[in-house]
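Here the complex is missing a single protein chain, while all its other protein chains stay put.
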């Protein structure tokens, strides 16, 4: 187990994850679509903003607590739905959910999780649970997913809009990444070089837990094949409307970059819009999440909550997103790197780092509550280019 | 033969080509004029644009079919005229034409091909064939070229305007690249290190096939010397007008960057304008093709078709070009890398990659036909620089 | 002892410092907060400006003398308050103060110095001394600091405003940097590799000299823990006002980036504002000092002096700061690198380099006095990007 106290940043956790995972598994987390232009922009585009502090402010008492989709949260953070979290650490979804519970934030389970939604609910009843749903070709399967989620106490339904087909992820193609892992020679060698990971993997093999009851999963399929078989490219906003009706509880939509689409989501009465490009994993060359945020915030104008998903690696990123109109941020890779490095302790370390960084940013900006962030704390450099 | 299914992208095919070709031959494809500033800009300048998706759109049925210079095409792509394709793979022009036929797109043969226009026509009668013509000093030779092209069933005449003289390609000067390859020591060593290529080369040596009947080709000449001997620097728009009359069929002009020149071409009634800087191989420091496109599209205003040539490496590049007003794209290096890597199968892999990438881009942008692309799918980042 | 005459620039002195210090000590000087984005911008943002010379001007007689906070100075420079200068060279604060005296400039002692304020005053009575003060939790300790500073002849009180809490400096976390240095294995190995430094360290160990009388300092604490224990996050502009009254002499405030805060400081009647982000060590992503300067200069409009702190590495940087409205510059790392390289001689070399560079810049810009710099000597490149 690595010494987590020497991991000063999320980037450090990423290095620990790289040291513990087989290369093709690490690249499944780390990679994005095509040239990874959008993936890189997700983080880099935060650099367009400067935070302008106020000094001489009493910041002795300050709090990062806020409300996310109607529920108090100790941090403006939600753990993002990420496929196959259980591949990085045995029962990875459960470890992440436990860490979220301890940190007082919400956890969103992916349709493509390894642990099933029922296993997570049983193991971590105390966490505020969201369930992420794709548009599925099979209407019965989709309905059953929704009903199982409600039955296991998931509070929020998170509908993913940006997966009509799966993006081309060049690394996964080069690595011939499949579920389950196909024992090709290069894969076997990579895996043997990571015995700690392998031990866990043998104990808790890779599968799509939410589908286990529904169908046998023989053979090796790429994620793209899995998505093509399952997901419905003909779904549209009417499908969203029907799901909202079916769920009859808080609904958030994930994968918007376009103010026009934000208007449609608001018109349907969603409880939050997640500004996201799927972590740069779907279509390269689309805007970064943070660059798309201001126009969406202007269009939404407070009528629903906005969650920024993509590129958050520092407490100052959360601060910037708040100043630009996001109510909270989703994080994916940051907690996965922690999970892959050290299981639940690693997720907790990731959340501790972000909490500490956000707290320091508040103190040094002269801000004592999440509501106090404003556009006035952002500064556009007109002098230096 | 390399495993083409691990070549996830055009860039991967380039690496395979590099592994199979002698260095100076690879650099003849890869290189450009002078500092290769324009060459690099051809690809990099696509990065100035972001694609803005619409979600919640039914994209189950989508088609990349379109019409190029009056002929239906299954993709908005044309294989560009490229000198000496037969140097990279025996009978390379025929392999490329076959692949184009199978993909349902047009193929443009270069004046400087290794296979003659008649050989290509005989071998691949089913492909839609274009013939590229330089301005030649010898009027009889030029007329005979045009007549042979017509006689062998080439449908479209493609007149190259940007080769009054040949650009200075520093790499070719350093490599002392000649036709045929001069057996200098370094060249010999490079060639011996590539036995697979050498075997093909010995079977089908390098020559300018279209000139074989006209003159003996003794001696070693650089491409620049070959061009200087053949091409007519005094040709002007009147020459174009005479060629249009002579051909009496569809004519496209290649090598425009300037809206003023686009106006002239429209006035002469050409069937398409190919916005091109000759793949960055002629004059360094001229605009990239994609950067020159918007002003030309504005000047042309739909009066003729526009084909973008230069820098296309991804399906998203084709999408961006469509949004900016191009009816189709020409690709040169992408298919040559495939050809050099694995012959016809490599060209087919290149076309498969681009087709798949374009299809995914359409699905994720919420676009179901080539006509549905619009300026509204482009987004200029005002937030991040 | 290195040959200082081969150190042509401040950057060269940095390399000499790196060669003499244990890595974690060097990184304590060199590093900044988080991704060191602001740290880098402090220097890089000078690159947004071009100096425009006048030729044909008689520059035979020229002088860099000026007045800083009411006192003549032979250069528009002040040595910045820097914690633990005595860690880099035995009695480092005294060596630096001596060098400042010889150069005819002022020296500002840090609260967190190794040598106490009394030791410095006794050893270098001839230097113009400033004392830097944090807001301390213990009001008696803060009052006693102020009184000791006055009693030992410090002329100017420098109040640091940007340290409500300490910034997260990732390198120090990774290095587990503490006061005193904790004998961890990696630290011991680093130190043994630097015997010259070690010899000095054993002679004059690391401690917070100004606190020696007040309390025993048992145990190892990180700088962050030290600051958290000492500093008062509830202090505000009223605290500044009370300190101004208590000191009853020249007061400067350090750590402003915001024109709003500059207005408040002017209203309180401070003698100078130090535009600073604490050398990029507190909150990453805030503006660079030089980029923040113009708006502050516009707000202050000559009502008090302005000192630029951050990123000055060249004589031309001082010239640019003057043109943008700074009366003087503070330098921290430049003199610390000299100090760590060669003690007093190294600080003197740093000051000699900057003096020579500034003198040459004046001659070549056609400027003969510090007052002659103007916005007209700056030039914004509209042509090249």
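Per-chain numbering from 1; labels A, B and C assigned in written order.
Assume contacts are C-beta pairs under 8 Å (C-beta built on N, C-alpha and C of every residue); 3 or more make two chains touch, one makes a residue touch a chain.
In this text, all values refer to a predicted model and were calculated from it rather than measured experimentally.
Partner chains of the missing chain, restricted to those shown and counted over the full complex, are B, C.
When the whole complex is considered, the residue among B:7, B:25, B:55 or B:286 that touches the unshown chain is B:286. The residue touching the chain not shown here, chosen from B:34, B:141, B:266 or B:345, is B:34.
Interface residues of chain B with the unshown chain, by the touch rule above, are 34-35, 37, 41, 44-45, 47-48, 161-162, 164-168, 170-171, 173-174, 176, 232-237, 239-240, 255-258, 260-261, 264, 282-288, 290-291, 293-294, 385. Mapped onto chain C, the footprint of the missing chain covers residues 5-6, 8-9, 12, 46-47, 49-60, 314, 316, 320, 356-357, 359-361, 363-366, 379, 381, 383-385.
Simple rule for what comes next: only the chains that are shown with their structure count from here on.
Chain contact topology: the protein chains form an open path, each linked only to its neighbours in the line.
For the copy pair chain A and chain C, the superposing rotation over Cα atoms measures out at 90 degrees to the nearest 5.
Chain geometry summary: the mean Cα position of chain B and that of chain C are 59 Å apart. Centres computed as Cα averages put chain A at a distance of 42 Å from chain B. Contact with two or more other chains is made by residues 47, 385 of chain A.
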